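Complex shown without one protein chain; remaining protein chains in place.
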Amino acid sequence: MIATLTVSERQAGLLLSIILAALGLAMAAAARQGVMSVHGFLALGLGVGLAFMLGGAIYDPEPDEDRLRSYYDAPTQFGIVMTLIWAVIAMAVGVWVAALLYWPEATPLWPETSFGRLRPVHTTGIIFGFGGNALIATSFHVLQRTSRARLADSISPWVVLLGYNLFCVWAVTGYLMGSTQSKEYAEAEWYADLWLVVVWVTYFVLYLRTLARRNEPHIYVANWYYLAFILVVAMLHIVNNLALPVRWSSAESFPIWSGVQDAMIQWWYGHNAVAFFLTAGFLGMLYYFLPIRSGRPIWSYRLSIISFWGITFFYIWVGSHHLHYTALPYWAQTLGMTFSVMLLVPSWASAGNAIATLNGAWHKVRDDATLRFMFVAAVFYGLSTFEGSFLAIRPVNSLSHYTDWTVGHVHSGTLGWVAMIVFGAIYTLVPQISGRDAMVSSRAIEWHFWLAVSGTLVYVVAMWNAGITQGLMWRAYDENGALSYSFLQSVQAMAPYYLLRTIGGGLFLAGAVICAWNCWATLRLAHGSAKDRPLLPQPAE
Amino acid sequence: MTHDLLLYLSKTVGLIWLMGFFLIVIIRTYNPSRRAAYRAAARSILPDGMDKE
Partner (left out) sequence: MLKLHYNLERVSMGLVAAIIIAASVGGIVEIAPLFTIDETVEVPDDLRPHTPLELAGREIFIREGCYACHSQMVRSLADEIDRYGPYSQAGESAYDHPMLWGSKRTGPDLARIGGKYSDEWHVRHLIDPRSVVPASIMPAYPWLLKSLDTDLLTDSLATLSELGVPYSDEMITSAASDALAQSRPDSNETDGFRARYEERPAIRAFDGDPARLTEMDALVAYLQALGTLTVVSETVVVEVDE
């Protein structure tokens, strides 16, 4: 890692890690006890560790001169390793909490292992840890190849990746210690949110500076999606996480929004975390890696532009479909519903565009499991966006809201679409950046593919059944006008589905573990790096 | 800024903004003068050897 930096860059890195250590020390000293001090020592430890690594190797031989004439792939490799680590940890927690719903007493009676504290560990670990690292790593790769230019500088990618993972660790360890804001997918406390803003601005500046030095006049559409991902997530994160800390020296804080305004802003953020974190970013991945792996240009480039602006425009409105029949004003619910149904058009434009791109390459889809991952991802993207538009219709929502059907929809999107496209991209990238032409074991990719598909199907179908059963049981009236079922009866009816869901999640986790092993083996045998070269840097107009 | 005025605005401006934005995007995307640029863009990421059709 450090061998890729020049002496001056190492000195700058040393300075930054000392600043990080000082920040950590200040936090620990201010808080003196409690979660914030633990997090202060974490930052201190990271800062000191980095300082030693950099300090020790500061006068090692510098990379040779042609460094600037090759792509900078070390951050991408680090990002992929973190993606795989977070995937295995967060999916294991997911399977554990799923099992807890079937065996509630299968956990030690400690606060840290209670379901309520583990659930956000699963969601933050997957969305931010697994998804976020995958997006940052692949965005560095895609950005450089589509701009035919090296990253603008060699320090900020490390600032972004290390800073981002510190945020994820702060968030996850905070929940275990009971420090959370309870706003879904934004549970991290106030200082972690501020830290993420700093990291995200660094990421945005690095992205724009690299785009500005591109040697390819046109900005390829994948970059639009990545750019929208970075920009809109910043808007969402800042507005939704505005909060007043109780004391500057404690992790406790109170969001400034309350009641119906907080509900609207939370779900404006909540659904757009799904939209721009889990959709736009990964569509950028799809629009780059699918054509590359199938060797065919996108079926209709113009359709991808229409789809881009449709998604960027429509998705923002739909948050209020999380609040049907609640105390949110009726007109806002209707707006959310209308735009959710209209959103089907740009969503299926991208799904169709991706699948049509494979015309003439179906033999590759049959033979190459990596491409099959991406194809199945596009199919599940179509399925879950259709299901989403359907669920957002008010009468349908009156049945599905608060039930496990929502969980089924979430996991048809995350397992079927997001995870599959990430695995497709990882199996394309890892050989390339380790100078090989294939993964160590292609049978392992096949095993992973079938475990992932079967795990997803078992999970989603179990949750459909669970959710619709709940919805129907809650609303059933018997002949003399009384409610047919008590709430507890609907909980008892869930037992078989929660068991099936745990099995589905376990299958998927097994696949992810195989993927982690395969990548570890491939990276270990790496010799050399990616063979493609950027164009000679001449000033982009 | 009374609530009713804001409500009226949000029910009208948003949709006008939508129609206008949609028209701009359609015109820019399907403008014939850009057809070649987009065809080249689609191919730009493929290694030149695999440049079919």
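Which chain is which? They are A and B, in the order written, and residues in each are numbered from 1.
In the analysis below, a residue touches a chain if its C-beta (ideal position, glycine included) is under 8 Å from a C-beta of that chain, and two chains touch if they have at least 3 such contacts.
Note that the coordinates shown come from a computational prediction; the quantities given were computed from them, not determined experimentally.
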>> Among A:17, A:181 or A:502, which one touches the chain that has been omitted from the display?
In response: A:181
> Of the listed residues A:303, A:316, A:396 or A:461, which contacts the missing chain in the full complex?
Replying inline: A:316
>> Take the complete complex as the reference. Which residues in subunit B touch the chain that isn't displayed?
In response: 1-3, 6-7, 9-10, 13-14, 17-18, 21, 28, 31, 33, 37
> In the whole complex, what residues of subunit A lie against the chain that is missing from view?
Replying inline: 100-102, 104-105, 107, 109-111, 114-117, 119-120, 175, 178-184, 208, 211-212, 217-219, 224, 227-228, 231-232, 235, 239, 244-247, 250, 252-266, 268, 270, 309, 312-320, 322-332, 335-336, 339, 398, 401-403, 406-407, 470, 474-477, 483, 487-488, 491-492, 494, 498, 541
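Rule of thumb we're sticking to: only the chains that are shown with their structure count from here on.
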>> If we count contacts the way the header does, which residues on subunit A are in touch with subunit B in the complex?
In response: 145-146, 216, 218, 220-222, 288, 291-292, 295-298, 301-302, 305-306, 309, 313, 317, 331, 335, 360, 532
> Mind pulling up the subunit B residues that touch subunit A in the complex?
Replying inline: 7, 11, 14, 18, 21-22, 25-26, 29-30, 37-47, 50, 52-53
